[in-house]
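Entry: chain A
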Amino acid sequence: MLKINKLNTYYRESHILKDVSVSVDRGQVVIMLGPNGHGKSTLLKSICGLVEKIDGQILYDGQDITGLASDKIVNLGVTYIAENRELFPYMTVMENLKLGAYSKNARGNEKENMAWVASLFPKLMQRQNQLASTMSGGEAKMLAIARGLMSDADLLCIDEPGLGLQPSYRVEISQIIKEISRQGKTVFIVEQNIPQLIEMADKIYIMEEGGISFEGGKYDVLNNEQLKEIFLGL
Partner candidate 1 sequence: MSLKRMILTLCGFYCVMGIMPLFFGGTDYIMNILIMILIWAVVASCWDVIMGFAGIFSFGQVAFYVIGAYASAILSVSMDIPPVFSIIMAGVITGLVGVLVGLPCLRLAGPYVALVTFAVHMTLVPFLRGPLGRAIGSGGSQGILTIPPIKLFGLAFSSDQLVPFFYLTFFLTIICTLVLVLMIKSYWGTAFLALKDSENFAASLGISAFKYKLMVFALTSFITGLFGALYAHYVGMLSTKMLSMDVFTILMIMMVIGGIGKYPGVVVGAVITVTLSQLLAPLGMYRPLIMGAIVVVLVLFLRDGIISPIIRLLSPLQRVVVEEE
Partner candidate 2 sequence: MFLEIIEVFTSGLINGSVYALMAVGLTLVYGVTKAFNFAYGSFYNLGGYFAWVLLIPLGVIGGYFSVFFMAIPFFFIVGYLLEKVLISPLRKYDDWEMKVMMLTLGLSLFMDFGYQAIFGPRIKSLPGIIEGTVQVGEVVLFQQDIVIFILSLSGMLCFWWILNNTRTGMAVQAVAQNPAGAQIVGIPKDFIFAATFAISTMMVGFGGILLCQKNFVDPMGSTDIMIKAWVITAFGGMGSIRGSLYAAFILGMLEAFVGWYFGMIHVQIATLTLLLVTLAIRPRGLMGRE
């Protein structure tokens, strides 16, 4: 479904991603591990058209989406869920969700998606008229995920959903991702604070210094004491 060949990105003078090749199949949960600041977020952003200087090839369903504008990519069914949430602070929860369904392909299914999101996040629905800027960190994170689901995407690129959250929220997030995956969505996720996620993973990548240093199944990581200790802190 997603195939990345030799991707390179640059920010100002620095070379961030170096010849990154990744592939994600339909329906899979793929997890990217690795130290902070080594380009994991940049990879997700490049897929979604949020990085300016990129070089290489990104194929989505066989179509070349390299360098395409972000709104076109969202229309094709690829959505980015930001680590720092990027909500609309002076809008209500409901308005944020509705804007999540801005893209053309999401408009037709807005009602069904809203019902699905409501069943996944009952707590959000109780606060639908609250302004996003007044929510706590955990709730805002949930809203960011919910808004991402409203886009009717087939491929969700989720950036560190558990960062800075309490353990209870992390458990909730792992359950939600399980549910998303059960709906047939493909999930490409950067996260290393939620060990439960590893259990769901179909494939695991490790990124170091802008390149892929490891690729394998979950057991390759879980059975490798060194990797386990370094990246999962287990």
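Definition applied: a contact is a pair of C-beta atoms (placed from the backbone, for glycine too) under 8 Å apart; a residue touches a chain by one contact, two chains touch by 3 or more; residues count from 1.
Regarding candidate selection, all candidates are chains of the complex that A comes from, given by their letters.
Small disclaimer: the values here were computed from a predicted structure and weren't measured.
Undergrad: If you apply the contact cut-off given up top, which option from 1 or 2 ends up touching chain A in the complex?
TA: The single touching candidate among 1 or 2 is 2.
Undergrad: Which of the residues in chain A end up touching candidate 2 in this complex?
TA: Those residues of chain A that touch candidate 2 are 48, 50, 69-71, 73-75, 79-82, 86-91, 95, 98-100, 102-103, 106, 147-148, 151.
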